[in-house]
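Written out below as structure tokens is the structure these notes cover.
With one protein chain withheld, the remaining protein chains of the complex are depicted in position.
Up next, chain A:
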């Protein structure tokens, strides 16, 4: 180790568990971080500071204003720029003596094995179930350990998979929950610090695996609840003999197999827009004409209350889709015993279609979906309308 390295990493060298050997291990290793968002905003600076020899960052996305509350790696002026590139620049600012590679692409079944080549550890800091299964399968197929972290709302999870005989992600979660894949307009927010907490835990686990010290979080899943500040850790079962990826008779034998699994479970790249029956529709402009013409009507906004509170159209009545069936009397009253036309709107035009369908089945004669929802409204009618 050079004098400069000794000076730089002295506070690692002085930790008995790490020492010169642990630090040397870090300097020699390559780590791939999947996703450069909220989790990576904590993971990357610590890996860089710690002197991990080569850090690879893969993310296809651009920085958006709505990322800044949690993706503290980025600055206001970088909105619109490549996350992988900006993240790599920060990594190099923190530590110019390590290598950093930015890959401005989406990780796919087709490029995963090449991307993982030569990598000692993968940190999954992605944000969707498709990528999580893809990453797990690529790690199992290439024999690479995986530090997995996730965060949503005020909760997060972290574990180390496929390491030292422990289970892989698939052993614990063999298939995505149907309810997860079918989530619709109601997107969830996240408290900015929660991915930070989980990202710090991931960085800690990554340094332990790469540096070969400590006891990595293998065979345990640590969950964090920011709401009450508690951790709940569960012991995991050992590697599952029936696991499709790492079991005794695996069925995911290649990334093609992994791709087939993703297709079977509806894990698609694009936002899942469920097949819906056709319902009567008005375009946003047509609805704007109804308002401008002073024609009497009812506008039902079927988003959840927390989203309605963020922004809504004038005169919209909030009636979340989940409560609609139980609120027929209210719709009856609002529509003056079904004499007024009823328009339904939501964020992107999926839940509103379901609402129209419910009302039509209940016999409401004049119900219409405002096509494309508030997103389309902000695009085509009122460019000042706030979107979130």
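As a working rule, contacts are C-beta pairs under 8 Å (C-beta built on N, C-alpha and C of every residue); 3 or more make two chains touch, one makes a residue touch a chain; residues count from 1.
We adopt the following convention: contacts and distances are computed from a predicted model.
UniProt lists the omitted chain of the complex under the protein name "Molybdopterin synthase sulfur carrier subunit" (options: "Molybdopterin synthase sulfur carrier subunit", "NADH dehydrogenase [ubiquinone] 1 alpha subcomplex subunit 13", "Nuclear transcription factor Y subunit" or "Trm112p-domain-containing protein"). Within the whole complex, the absent chain has one touching residue among A:172, A:206 or A:368, and that is A:172. Among A:233, A:254, A:268 or A:285, only A:233 touches the chain that is left out of the view. The hidden chain makes contact, of the residues A:32, A:125, A:203 or A:374, with A:125. Summarising the interface, chain A meets the missing chain with residues 35, 37-39, 125-129, 132, 149-153, 155-157, 172-180, 188, 190, 195, 198, 221, 223, 225, 232-237, 240.
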